[in-house]
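I am attaching a structure below and will ask some questions about it afterwards.
Here the complex is missing a single protein chain, while all its other protein chains stay put.
Lettered A and B in written order, each chain numbered from 1.
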Amino acid sequence: MFESIVAILIVVGAIFTLIGSIGLYKLPDFYMRLHGPTKASTLGVGSILIASAIYFSSKTDSVSTHEILITVFLFITAPVSAHLMAKAALHIKIKEKDSTN
Amino acid sequence: MLEIAIPIAFVFISIAFVLSTIRLIKGPSVPDRILALDTLYINSIALLVLLGIHLESALYFESALLIALMGFVGTIALSKYLLRGDIVE
Partner (left out) sequence: MLKRIFPHPILTVVLLIVWLFLNNTIATGHIVLGLVLAILIPWLTSAYWPERNCIKKPFTLLKFLLLVLWDILVANLKVAVLILGKRANLKPGFITIELDVKTPLGISVLANVISLTPGTVSCDLSMDRQSLLVHALHIEDAQQIIDEIKQRYEKPIIEVFTAC
């Protein structure tokens, strides 16, 4: 029971992480690329971390909670770093839809 | 079930690594490279945690936590450098 939940969470998390990187790779300009990693990758990693928490909680007697801490940390920091990167890009005047390569 | 799920996840995350690395090399601008580094560290957390589940060891959690902390600080420092031309004000 627990094992199948863990397996599903792991695969879903890996798919979201991959989608984040695909977004980073294929979208045409910097501001659009920002969307992939900040949302998809964060959720993907969060899902894998929660899978790890469930796995180690079911494996051992004690409850494993510190993975949740990384998840919360990532969900708080991802928007902050995205905001700062966007601000830096605006500051050095990167244009929209210009740098297609 | 886990024996199938973990290798699949390893493959997906490795592809994610490759795609981010291509973006890191290609650029074209500096913020793009910072974003690629940011994605790389998030992916490496996923890979480490998966390795921890695979080897049934809770030891990898500590390094994942450290990467999360240091990666965030690194991204902020690089962005600040672009914004101000200086990291420590």
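Here is the rule we use: contacts are C-beta pairs under 8 Å (C-beta built on N, C-alpha and C of every residue); 3 or more make two chains touch, one makes a residue touch a chain.
Owing to the predicted nature of the structure, the values given are computational and were not obtained by experimental measurement.
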Contacts of the hidden chain among displayed chains: A
Residue among A:6, A:19 or A:49 touching the omitted chain: A:19
Missing-partner contacts on chain A, residue numbers: 16, 19, 22-23, 26-29, 31-32, 34-36, 38-40, 42-43, 62-66, 68-69, 75-76, 78-80, 82-83, 86-87, 90, 96-97
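Basically, only the chains that are shown with their structure count from here on.
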Inter-centroid spacing, chain B versus chain A (mean Cα positions, whole Å): 9
Footprint of chain B on chain A - complex, ascending: 3-4, 6-8, 10-11, 13-15, 17-18, 20-22, 24-25, 30, 33-34, 36-37, 41-42, 44-45, 48-49, 51-52, 55-56, 59, 64, 66-67, 69-70, 73-74, 77-78, 80-81, 84-85, 87-89, 91-92, 94, 99, 101
Chain B - residues contacting chain A, complex: 1-2, 4-6, 8-10, 12-13, 15-17, 19-20, 22-23, 26, 28-32, 34-36, 38-39, 42-43, 45-46, 49-50, 52-53, 56, 58, 61, 64-65, 68-69, 72, 75-76, 79-80, 82-83
